[in-house]
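Let me begin by presenting the structure, written as structure tokens, before commenting on it.
Only one protein chain is missing from this complex, and each of the others stays in its spot.
Order of writing sets the labels: A, B and C. Residues in every chain begin at 1.
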Amino acid sequence: MKNTFGNAVTLTLFGESHGSAIGAVIDGISPGIKIDEKSISEKLARRKPCGVGGTKRREDDIPEFLSGVFNGYTTGTPLTLMIKNNDTRSSDYEAMRSVARPSHADLTAFYKYGGFEDYRGGGHFSGRVTAALVAACAILSHALKTKGIMIGTHICSCHGATDRTFEDYEKDIRALAGKRFPVLGDGKDIEEQIRKAALAGDSVGGVLETAVINMPEGVGEPWFDTLEGMLAHAVFSVPAVKGIEFGAGFDIANMLGSEANDQIRMENGRPVTVTNNSGGINGGISNGMPIVFRTAIKPTASIYKKQDTVDFMKNENTSLLIQGRHDPAIIQRAGAVIDAVTALVIADLLTVRFGTDYLGEK
Amino acid sequence: MKNTFGNAVTLTLFGESHGSAIGAVIDGISPGIKIDEKSISEKLARRKPCGVGGTKRREDDIPEFLSGVFNGYTTGTPLTLMIKNNDTRSSDYEAMRSVARPSHADLTAFYKYGGFEDYRGGGHFSGRVTAALVAACAILSHALKTKGIMIGTHICSCHGATDRTFEDYEKDIRALAGKRFPVLGDGKDIEEQIRKAALAGDSVGGVLETAVINMPEGVGEPWFDTLEGMLAHAVFSVPAVKGIEFGAGFDIANMLGSEANDQIRMENGRPVTVTNNSGGINGGISNGMPIVFRTAIKPTASIYKKQDTVDFMKNENTSLLIQGRHDPAIIQRAGAVIDAVTALVIADLLTVRFGTDYLGEK
Amino acid sequence: MKNTFGNAVTLTLFGESHGSAIGAVIDGISPGIKIDEKSISEKLARRKPCGVGGTKRREDDIPEFLSGVFNGYTTGTPLTLMIKNNDTRSSDYEAMRSVARPSHADLTAFYKYGGFEDYRGGGHFSGRVTAALVAACAILSHALKTKGIMIGTHICSCHGATDRTFEDYEKDIRALAGKRFPVLGDGKDIEEQIRKAALAGDSVGGVLETAVINMPEGVGEPWFDTLEGMLAHAVFSVPAVKGIEFGAGFDIANMLGSEANDQIRMENGRPVTVTNNSGGINGGISNGMPIVFRTAIKPTASIYKKQDTVDFMKNENTSLLIQGRHDPAIIQRAGAVIDAVTALVIADLLTVRFGTDYLGEK
Partner (left out) sequence: MKNTFGNAVTLTLFGESHGSAIGAVIDGISPGIKIDEKSISEKLARRKPCGVGGTKRREDDIPEFLSGVFNGYTTGTPLTLMIKNNDTRSSDYEAMRSVARPSHADLTAFYKYGGFEDYRGGGHFSGRVTAALVAACAILSHALKTKGIMIGTHICSCHGATDRTFEDYEKDIRALAGKRFPVLGDGKDIEEQIRKAALAGDSVGGVLETAVINMPEGVGEPWFDTLEGMLAHAVFSVPAVKGIEFGAGFDIANMLGSEANDQIRMENGRPVTVTNNSGGINGGISNGMPIVFRTAIKPTASIYKKQDTVDFMKNENTSLLIQGRHDPAIIQRAGAVIDAVTALVIADLLTVRFGTDYLGEK
């Protein structure tokens, strides 16, 4: 469904970096979900450039509700929020309009839209658009939390530097909620890598690790709408994601079956797995253990180095030094976006499973 | 859409391991695609157990067309194929009905379907069902080939042993088409790992690498229905997949932006990238370079070793030694299934883009 | 979604009149719905030619379950049923292949499928395909009945002759269930019209009236997936339907608001409407009153009279006298098909609303 995702709860994302606004529509949302403005602004804050590097563009990111909210609760009708674009200087872009920035979407946008695309600042492809995604999904996230379902993401590695993995899931997720730089340890090595890249006019990527706890079991489908498939589908919308792995992930390729299999035992009257190499999912369906996945985030494509490229309107070789300020890394911001799409998928699948009232107070 | 995938071309998969038949319905398929029975049986052959280990269950796998085919061509109406299940001995399964095989879907199926599921031989979760998927997608694959679009998958690693990567894409893909054990090199080390696991009553997994060449540029969406998102969604339906990465994948997390970016130059009048770390996709849209991705396949969950588990009806601990014959590895078979879902996604997105006649001879 | 209908419960219809089989796949169905073979065969019987006129083609119509049924209950995985086509003599059709039968789909099929369509006996457009639809929806209908929701359709007029309208809904619906000629009165005038048309080598149509009782209130959407919109969408799939109206329908155009409005009063502790001009639906959502709608069925297009037409391959005028046996009316059979799609829509919307377990015994 193009720029819409979901079966029972659908989210449509709209807007261009230098258009008048970005926004999102959520349809199929339960009536009676409390709009918790604090949780929305916290999540938006986590998506913003933090101390470590970061763009100077001032994004106020105050979402305005156009529909679907009444007296502080969702109504159950389509919820639309809009974030106005204020700080945009479009004149910068005209000159370089047809010089493709390497590993950006300039060229593919031209292929697809034939020149009608809004090319200013990445247009519809801009990471800016994720502010609307984060704001909208914060509402779902809050509803999930009232059911005990919590989602958290930390940077687990960046250009060789690493963070510890989850230990006490609930405690770790609560700790991450308040952090602008989402790490479980002190994160100094990771910050150092970002600073070094910034100094070199270069950029770095990293790996994010996400956990979802207290997921009801029995959710997901055996084929196609598997829990992994739905999560992966949504996660690859987050700009810069190049890979996703669940549980033991790619490491499982080097294990024996006897090592990889998650043996099972009874604990507090319910079956639990001894290990969680499956990442909380078997046969596409949740087994009640934490859902754990990692995503690979590429280095920011905009760097302060001259790169070879083409002018796709003149069809000739050229080179490019991208102007303006840009982040030396976006991993510290991407976590909030991964959390957002994860909340969307979980909310969608729960609504499919338990009906349209499930997530609200109705 | 549950057990259905696709926007313009949809595939619905049905059947249980020990039911009367498995099958698939493709809707939205172009009229006038030639049914090339040889290519179907070749692809089915690649999905079957080959010399290296393998189940003894004899699968004739002769698909029968119930609808949508007339005079050797697709009609454009829903195409249904069915493969009968002949060699099934269901009595084996009754005794162990509620003992969850570790890392299988027995427990999650029970959570979801509440005991109404067909538990015999994995039921709807069985890898058996992929025979219908492979047969149906072989028709799409053939149609893509008439447009020059070719898909190939090889085992790139298995429990430490490795295969070389793609060099001459077209030549390599052609070579893989005829191989029962899909490797680009001689594959002896990989075979050795599988044999060792078999001897130990254990199992191994591996990593598969897939390439799609001659992909038209400008296909895919910026958000949600990105090319990566659609491929990942479908690929996670292939049983045992635990991860997917595009282009440089997880390695990109250790690169600098200046290393990761794909610089661009003109070649034969069109822009090409010098490297392909993006895996042929920018901003969710094809850029005309080969689409390259790798998938992590877990070791076969059924092994000849006693494992701890629970009886989920009695809610008590127990242990299990799985009876019967099972593959020590399925990576050599999984490639055909990855190729199949890849063809489905590509056919779907091309049909979205270019209309319902695009893939046929109409 | 082309030849698939539904959001949470989807039905895909496949098959051609002279192919090897017709069938249907239902996905998203609740686990634990009893397969009541008697109710399936009763509904299939109501779709067959009854005493009054009727084709001579012998349709055994014994559905075979390929998947999704185990131990007499739905499993919750895709349910596929197939009805084999036995009595087909295809040679009849070759000669007239490109002579368009007036008001049939021969010409439009050629426009759409470009000659690749299976033209024998109407191919995928054949009313024959509705046997699979009726059989599949009989399962949903049975599940609805266990919730108290009942559906019934009678012929309310035919070429001037009329039947009485519903009086005691439940009693009338129960009475209709057992009737091969679905009328509430004695139906003699209607039978007479059909016989007269048959004698004249001509055909007649009519109007069907359908009621759904005990519908839970609060189901349907305000825009697009309104209850009326969903029902109408599905009902227009029933071959020969040319119109649908809810409640007072087209007559409402001649009423004053003060006559058309359904005033409300409390009855047994719940609000009921004094009249039911709205047909049980306000703002696209069920109000708990009986859902009532009427559909216009055109006369059978195949008649024993010479008609002007064209040969669409030669692009020249010609005339045609359609051979073989055909029904002088299908209204008496169409009721079973209207009931079927109504059950599909209701089951779908209830599953959207209340989740995937709602209709089963899980």
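As a working rule, a residue touches a chain if its C-beta (ideal position, glycine included) is under 8 Å from a C-beta of that chain, and two chains touch if they have at least 3 such contacts.
Only a predicted model underlies this, so the values are computations on that prediction, with no experimental measurement involved.
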Q) Looking at C:13, C:151, C:183 or C:338, which makes contact with the chain not pictured? A) C:13
Q | Given C:9, C:33, C:81 or C:129, the one touching the chain that is not displayed | A | C:129
Q. Which residue from C:74, C:287, C:332 or C:356 sits in contact with the chain not drawn here?
A. C:287
**Q.** Hidden-chain contact residue, picked from the options C:158, C:176 or C:350
**A.** C:158
Q.
Using the document's contact rule, name the residues of subunit C that touch the chain not shown here.
A. 1-5, 7, 13, 100, 102-105, 107-109, 111-112, 124-125, 129, 157-160, 197, 200, 202-207, 217-226, 228-230, 232-237, 239, 241-250, 252-258, 260-266, 269-271, 273-274, 277-279, 281-288, 296-303, 305, 307-310, 312, 315-317
(Q) To test your reading of the contact rule: which positions on subunit B touch the chain that is missing from view? (A) 7-8, 77, 222, 352-356, 358
Q.
Considering the whole complex, not just the chains shown, which residues of subunit A touch the missing one?
A. 1-4, 10, 12-16, 19-23, 25, 27-28, 31-32, 64-71, 73-80, 82, 112-118, 123-124, 357, 360, 362
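Here is the rule we use: only the chains that are shown with their structure count from here on.
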Q. Which chain has its C-alpha centre farthest away from the C-alpha centre of subunit B?
A. C
Q. For which pair of chains is the number of C-beta contacts greatest?
A. A-B
Q) Approximately how many whole Å separate the CA-defined centres of subunit A and subunit B? A) 26
**Q.** Interchain centroid distance [CA atoms averaged], subunit A/subunit C, Å
**A.** 45
Q | Junction residues of subunit B, two or more chains touched | A | 1-4, 13, 112, 124
